[in-house]
Structures are given as C-alpha cells and as structure tokens.
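Every protein chain but one is kept in place in this view of the complex.
Now for subunit A:
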Amino acid sequence: MGTNSRKVKLTFLFFLLVPLLTGCWDSREIEERAVVLAMGIDKAPNEEEEEGEIAHLKGKFPTPKEGMIKLSAQIAVPGRIPLGPQTGGGGNGEQKSVVVIHVVGHTIEDAMLNLQQEVADELFLGHLRIIVLSEEMAKNGTQRFNDYLKRNPQIRRTASFVVSKEKASKYMDASPELEPVPALYLAAMVENLVMLGKFPHSFIGLFWSILSSKGQDGYLPYLDIKEDGTIQISGLAYFRGDKMVGKTKPLEIGAYMAAIGEKTGGYGTFVEVPNTDEVVVVQPIKRRTKIKASLQNGKPHIFVKIYYESDIEEKENPDITVKTAEDIRRIEKETEKSVDQAVSELISKTQKTRSDIFGYGEHFRAKFPDYWNKNVREKENWEAIYENLSFDVKVKVNIRRAGMKAK
C-alpha cells in the first residue's frame, strides 16, 4: 500500500515536470537575436518617400509635427564578435563583425518597427552601448526620443549618448582600427575619456536626470570625425531644456569640469611664465570645488572656489628657470589667473544661451527654498534668472611636483 501510493506520487510528479521541458516563453537563442550595439539618429533626407506602410497607413493618423528621422542601427553579426584579444593571422580580417541598416520613421519606435520588418531576427536592445545624435537633431530637441528610450526596459541607463558634428550614420559606418567592433570602440572612448579626466561623467541616465531637474541643463559629448577617419571629442554640447544651444572648445571642457568640481583633472594648459615670452605646461592632477550660493539684496549670487593640485609637465624653452619655490609661486599665480579667466568666460558664454549646465540653480533650490518657491518654481524662470546671475570665481593652484627633471 505504502509503496503503491509512492509510485502514484512519482508518476504524478513525472507528468508535472514534462511541461518544463518546453522551456520558457521568453527563451531566445543568441543567434536568433539581432543585437543592436549602436544607434545613430539623423534627420531623414527626403521626407516620407522611403517609408513603407508598416506601422501606420499613409495619411491615416496625425503626423508628428517634427520631421522624420533616419535611424542607423549597428547590428552584431552572430559569431563574428571576437571575444578577447585576437590571436594568430588575420584570416577573418575581411569579414565585418557588424552590419549597419538604415531606416526612416516618424519616431524611434516607428523606425524600429520598420527596422524589424527588414531583419529576420528579433531586435534586442539590451546591449545598446551608444546612441549618436546628429547636431541637427540635437538642436531640434531630444525630448521626442527620451520617451521611447526610458520606457523600453532593455535600454541601459548607462549607455552613452553623444552629439555628432557630421551625420550620425557616418559614425555607424566608421571602422576604427583599434577595436574590431566599431560600436564598442565608440562607447569605450566616451567611458575612458571620463576616466582620464577629459570629460565629466556622462551617460544617458545622467542626462535624463539633469534634464528633469529644474535648476540645471544638460550637456553631452560632442564628437567629430577627422580627415583620416579617427573620431575625437571636440567639445561639450550644452543644452537649454532638451535643445542643444551651443558647444564649447575642447579646452573649455576642463574649465567646465573645474566649475562643477569633477575630481580628476585632465587638461594640461600652457601657462605663460611671468616676465618672459615662454610657456610651461601645467597639468592639473586633482581639483576640489566649493560652490556657495547666496542672496545679495534678494538677488542670487554664486561664488565658485576652485582648488587645484597640479604638476609641471613640460617647459618650452631651456632658458626658463623653474628651480625655486619662488618660481613655482609665480607660475601658480599665472595659472590661477588663466583658469579664473577660462571659467568666467565659460559661464558668461552659457549665460548668453541661458543654459545652466553647472547646475547652480539646484544650489538655490536646495539652499533657498523660500526664494525658489516664490520667484522660480519652473525651469524656464530659472533660465531667465541665470542669464543675469552674478558670480565670483576664485582659483587656488598648488603646483607640487615637476616630474623627474630638477631644472
């Protein structure tokens, strides 16, 4: 009796387990996935023409007012993404590891649906590393893309988001030689530049947070392609609200990082040695920034104090003597002056376009809630106030070392 009921139970269990053999609903083999590694968004060249009637029939729905977009997707070819460093002869050097497909659409989702129509495998965005937006699109506003990207659970918030000088599709087709997968090279470039202190922290999630907060405007890396095909960061694209309004020079990124207090310094600068025509290169190593918001006679005022720890990297002319603490002191003074000037200029420059990329508004929201609630409340109001915000910059530079050379 006992063994009998045990047998019945076992048989029952066996049949219960059978459905498990079919696997999950969501199981997808990796080669059945079209892994999108990078995306480029441009303005569509000639409107409406290329689009098939996939997501909607023509003229059947109110067309979005913004023009159509051209989306270029870089899709990994299964099995051709090399894992780890390549060894041996370049036998498979000819095979491309990615394919690039261009589609058009009214919105990202529209374009993605069109794209899916052209690709056999299911599109997968979980490995999307970088989204390139052409300058033209950035100037028209990013808000229309954010909704799709935020809603989609596959998109990583740590993906990079960059603005490009040329058409974004060019970046999809570019094939840098340092890394077999172009998208990964682009993404690594942005990430590593942050680590080297060449650019402040930047990823799409951060951009969204800044865009949402009321006393701050966004910034993104601004890329361009040089003649020989290499890609470089050539500035910082700054925004007002969701629209790009300008860009800085590469060196001004350093000033920006100083003004918001990024820790790692990365931009070495020429500093004129007082009383001579010669220059030395001073490389910032560390910085610390104190930002103090205050109300002076009811008007907002910002006081920025920047501390630098720097090294001397190079001097241009053997005639310059950098030997004593006295010399160093003079160079420090000169550096202070030039950083002060650079930061002040950058702030004035962004004030003209009313884009508070430094987030000074957040300081007023945080420290003076009464003032904020009475006079500001909305982002637009802060931008208006920012335009005429008074500020003071004070820089203190300490040069600690001068490398291996004693003179």
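Side notes on the structure shown:
The definition used in the following text is that a contact is a pair of C-beta atoms (placed from the backbone, for glycine too) under 8 Å apart; a residue touches a chain by one contact, two chains touch by 3 or more; residues count from 1.
Quick note on the criterion: contacts and distances are computed from a predicted model.
Among the names given as "Winged helix DNA-binding domain-containing protein", "Amino acid permease", "Sigma-B regulation protein RsbU (Phosphoserine phosphatase)" or "starch synthase", UniProt records the absent chain under the name "Amino acid permease". Only one of the listed residues, A:212, A:276, A:348 or A:398, touches the absent chain: A:212. Checked against the full complex, the candidates A:139, A:156 or A:243 give a single residue touching the omitted chain, namely A:156.
In the full complex, subunit A touches the hidden chain at residues 24-26, 150, 153, 156-158, 201, 205-206, 208-210, 212-214, 359, 362-363, 365-367, 369, 373.
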